[in-house]
Every structure is written in structure tokens, then in C-alpha cells.
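Below is a slice of the complex: some chains, not all, each in place.
Chain IDs A and B follow the sequence of writing; residue 1 opens each chain.
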Amino acid sequence: MANLGFGLIGTGFMGRTHAIALRSVATVFSGIQPPRLVSVADADSDRASRAARSLGFERSTGDWTGLLDDPAVDVIDICAPNHLHYPMSLAALKAGKHVYCEKPLALGVDEAAELASVARNSGLVHAIGLNYTTNPLIQEAREIVAAGEIGDPVSFTGRYFEDYMASRDVPFTWRCDRSLAGSGALADLGSHLINMLHFLLGRPRRLTGDCRTVITARRDASTGRQRAVENEDIARAIIELETGLPATMEISRVATGYKCGLQFEIFGTGGSIAFDQERMNELRLYDAEQKPARAGYKTILAGPAHPDYGAFCPAPGHGLGINDLKVIEVRNLLRGIEHGEPFQPDFEEGLRVQQVMAAIEQSSAERAWVDLDWSVTGRRP
Amino acid sequence: MANLGFGLIGTGFMGRTHAIALRSVATVFSGIQPPRLVSVADADSDRASRAARSLGFERSTGDWTGLLDDPAVDVIDICAPNHLHYPMSLAALKAGKHVYCEKPLALGVDEAAELASVARNSGLVHAIGLNYTTNPLIQEAREIVAAGEIGDPVSFTGRYFEDYMASRDVPFTWRCDRSLAGSGALADLGSHLINMLHFLLGRPRRLTGDCRTVITARRDASTGRQRAVENEDIARAIIELETGLPATMEISRVATGYKCGLQFEIFGTGGSIAFDQERMNELRLYDAEQKPARAGYKTILAGPAHPDYGAFCPAPGHGLGINDLKVIEVRNLLRGIEHGEPFQPDFEEGLRVQQVMAAIEQSSAERAWVDLDWSVTGRRP
């Protein structure tokens, strides 16, 4: 098969991260055809041109729709702002292109459902960039849970704490604007935590939640005036999974001190596991069978015994970084397209995540438990 | 003032812990009159007699009510099983004795309210043994929050995880029996976490909660038959404090791997603090004013710069233990009685804790938010 051609939309940081991954994936993973970096699009054509040079794309365009007609482009890679994910993904799928879209899939459930529906019937690969689950230790954690190494799961508790909006001095940006960002902490952070829960244990049946905006107004950098923040700083949910298991989530973008505090613990009848993204090369594991005088959590360092680590480094404990997770994601995408392997997380999962986010917001507004309706997706995660 | 005489009810472990504290408190803290260990009561008078010798009490009795008439006894010290806290405390107060009762105050709100009412009007000291807040670092944490060192508080998240009931092989004991224990994880663990929240930030206005029994039946050791567990293994709550602040709680007695996982974090606009009882000599503190290249949580080791630590050890970082917290509690009690200083946590706080526990159970049963009615206590914590 010929090398797959990528058309990238967006020249910001995530665009650069994708380019790094595209350029190194075939060197890291043997048996992978190096992708072809065909064209990069940016509304500012000068910027697009400069990005093409610095990121290593063959050409550039000031109009992203030009990628849709480009026969050399097999994959539309969307790193544009959140509110453009929906129209761009839709157009790409309709043009018969595979889609690789950064999260969140859309601003609301309706858009996400439409995208999932179109994607489902397209025969194309539809990928969302929710890359924390590609971590070798998270893949291993899933194995551990699935294999019953911690017995029957008993409960899940997850948090995603960051502090990028904790200061009152952080101005009003598109992230505070519902029409551009959708929800707040839920979209930025919660989407990852929800995806993590689905990946490890399955999806919610019902939940009660609460959303709060702590800093209710911020200075609009363009006007200099205070402007009301339109989405939540903190979201919390008490969840019952489809399996009956209790799960709890806390999400905050005003958790002073945390930089990437995606943490979770799964307790089981035979053990437990704990993870913290700020120490992404460590997985904590407890085995309930240990005799009391020798009982303790062990801290496992990522190494070549865990999925995909060995492609980066032959020695354990040397450490992967966040960008390496994106390389694994791109490898999965390429394999999905070349070999027809199902890519996860796909647009169906993007929709499921969006549904859970919406249910938390709804529960908060109604001050009532909300049941999830999974009939719209049809398939279990 | 003459040395205060103590009459201890209960010769189990907590009785021993109290005795250790009573015997060492005046050596640890200067200016404290050593209490007089007058009498110890146990329904089994032989056991009482042996306990008197090993714990250093002057005499013993097989009938606890005998302590009520003993003129040498100033304080009734209740280390009996949970369901006896109410009748014993009530009798002690009515007999004009100060009361020092292990938590929980009672099995339900009605009993607790009656006790708080009687205590409030008695002129006596009424103390509950909820000793985690006497930790020098917790006292310091309260100072840090109160002094605005972390700015305006933004949110609280707390957990109390242990695994003493995690195994299916743990038999049915009085802890599973609602008539003897009241609630389950809430009474054992949640009471401490709720008291901690009150101590640091104040009390709830409303909440939505969920209680679950994961292991629904256990083998009754006496009958050998499976018996239905009557109270919860896991409790969770999404809380709005009276100040409007969001607080979250998770409590579990089936959290495999945890031995004393009382953890909390308070996020503020200017910083945050974090604590974990399993590392009770450490307090983590984050200051939002740090410049980015030097920003990080600091780990403060307990030392003589923190309240009460210096009485135990002149050098920082050498470490206090759980029993030392009980010595501080007893010192507070003696000071409360001798100098009329208000003792905290008192029976009012015992009632407040019971109310929150009840509200979580009610919310879980009704699947609805529940408002707290604080008119019954009259005073804020």
C-alpha cells in the first residue's frame, strides 16, 4: 500500500505535536509505512506556508476545504479549535476521507450523534485524539482488570485536576465561551477521564452531578471588560455503571497546584490499581493475596514488558513522555486504515463521552439523577 | 485543683489507648495535672480487675453504673461498643459527670440530638474522641486556611479509604448490624472525614449522596450462616457548604490496599493543601504565587514549629504516631475541664456529624438532594 497522505488543519501546538508524531512513527515502530505529509491548512496562508516548511509538509493552503479535493490526501487531520471539529469532520467524511480529529468531537450531543452516524456508515476510519489511554501502563492496567488480577472490580474513583484557570487573572478566552468551547472543565479534562473510565470498566447507566463556575467573570482581553464565564470550572459526578459498579468523578480546571492531575483508582475484591498522569511512567498495584507483613502497593515502572514501550526504549524505567503517547495513537490510526483494524477511541466513543458530559450538565441543572440512553450508539464500548 | 478522676468503661483496645494517654499526658505536657485513674468498668468483673492492674487503675467494677455514684470519678470515659454510647453518655451527664465518649456519639440523629441538648444545658464538658484533627499538621492546616494563605477556598475533596472489610472472608460482626453499629463506613470512617471538613471549612448546606453495600452478605461467625449486611460499604456525597463551596466525599471500607487513607485536599485561589493520614507527619502545601519555574507542592514535615509537636520531641521530622494524637486530645479535655475552655469536638459536633451521615443516607434512599437543617444545633461549628 502506498504511503498514506495527511492533510493537517491547524498550525498551533497540537498541529505541531501531530507533525512530530507523523514524522517519527515509522522510525519508532517497525513495519509501519511512513505517512506522507501532504499539505497543511491555515486560514492565514502565510502562516500555513511557514508551517509547511517547519513541520515538513509538501505544500500549504489558506483554505482547509482545498484538502477535501486533494487526491493525495487520505486523512484529514483536524487540530483546529473545538467549534470547527463538527463541520470539518462532517465535510471530511462526506468527501470520503479518513478523519483524525482532536477531542472533543463536537460541542454538543446532537452534533456528535450526527457525526457518529455518518462515520458509522462511511466505511472510513474516524479517530479522536484522546491519547492518555495509549500509555503502555494504561494498556497494561486494562489487561490487569480484564484478567481479573484485582478480582471483581468494586469501585472506581477518578479525578482530573489542573489549575490553568485557577487564577482570577486568566482572561476570558474561547474556553469560557460556550459557543466556541462547549462545556468547560468537562470538555477539556472530563472528556479524558470519561474515556478512561469507558476504556477500563465500561459506561455509566445513571448519574447525579454538579457543575460550578467558581470564577464567574473574567476580563475579556479584547474589550478590557469583565465578561461572564459561560461554562463550568468544576464538575463532579456520582455514577452507577451499567455493571452496577459505583464510580465517582471530580474534574476541575481551578485545582491550584495540579498541572496534569489525571488520577484514578480501581478497587477490586482481589486488589487495586492506581494511576496519576503526573507520574505517567508509574502504575501502582496492590494484591490482596499478600500476607499482611509483606502487604503493600507496588510501584511498577513502565518498561519493555508493557505494550508499545519497547519500541521507544529497550530499558525499563527510562521514561516515556506525553508526545510518545501521540506516536502510539498515530500508529494505531495508520494500522486502522491499512489493516482495517478498528481504531479506538472512534467517533462512537466521542459521542459516548459527549453524552456523559451532557448528562452531568443536565443532572446539575435539574438537581436530579439522570439515566443515560445508549440506544443512540447501538454498540457497547 | 485536685487531680481529675477518671472512670473508664471498656477494656478493649480503645480503653487501653485511653489509659496510655491518661498515664503520659502530664509528662508530655507541662502544666497539666496528672489525671487520677480511679476505676475501670467491664461487664466481666474478672476482666475489669485484670484491666485495672495492667492499665494502672486503682480499682475496678463489673457494673459501669457504679462509676456514676463514685465521688472520686469526675469524668466518665466511654470506650464501650457504639450502641452503648447513648445510654452511657446520658446517664453520665445526668449524674453530673463530665463525659469523654469515643465516636460515634450515637446510632442516629434523634439520640444524638437528645445528648447534645442535655449536654448543652449541663455545664459539663462533653467530648467526643474524633482525634485526627488534633494532629499538629491538621491544626496548622486550619491556621493556613483561616489566615488566607491559600487565598479564598474554592473546593474540598476528601476520601477515607480503608480495606478492613474488603475481603469476602471478613465475617459478619457487630459492625454489619445496624442496631449495634448504626451506619457502616459512614460511622467508622465518614464521621472522621465529616468532622475534618467541619473543622477546616464549615458545614454542609445541602448534598446528594449514594450508599452501597458491595458485599451484601457475610458469614455469621456464631451461626455459620450467611447473614445480610445491614449497612453500607461505600458512601459518596456531592456537597454544597454553607459558604457555597463545593465539597466531595468518598468513604469506603472495601478500598483494597488502603489501611488509613484519610485524605483531603483544599484548593484555594492562592494555593492548596493536601493531607494523607497514612503519612500523618507530612502536609503538602502549594503557593500560587511561586514563579512558574520554581512552582511545586512542598512537603512539610511535622516539627516543633507546629502546635503541640514540641511537647513530644524537640526535633522536626522525627515523627508522631497515632497514639500521640490521643494524648493531645486528653490534654484538651483536661484543659477544658480545669479552665473551662470549650472542648472541640463536643457533643454538638457529634450531632452535626450524625446529621450529615443521616443526610447522605437519606439522599441515597430518596435519590434526591437533601438540605441540612442546622436549627437543631443552634451554633455554628
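The rule is simple: a residue touches a chain if its C-beta (ideal position, glycine included) is under 8 Å from a C-beta of that chain, and two chains touch if they have at least 3 such contacts.
As the structure is a prediction and not an experimental result, all values here were calculated from the model.
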item	value
Number of identical chains forming the whole complex, with 2 shown	4
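Rule of thumb we're sticking to: only the chains that are shown with their structure count from here on.
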item	value
Centre distance in Å when chain A and chain B are each reduced to the mean of their C-alpha atoms	41
Chain A-facing residues of chain B, complex	150-151, 154-155, 157, 159, 161, 163, 166-168, 208-210, 212, 214, 234, 236-238, 240, 246, 248, 250, 252, 254-257, 265, 267-272, 274, 286, 288, 297, 367-369
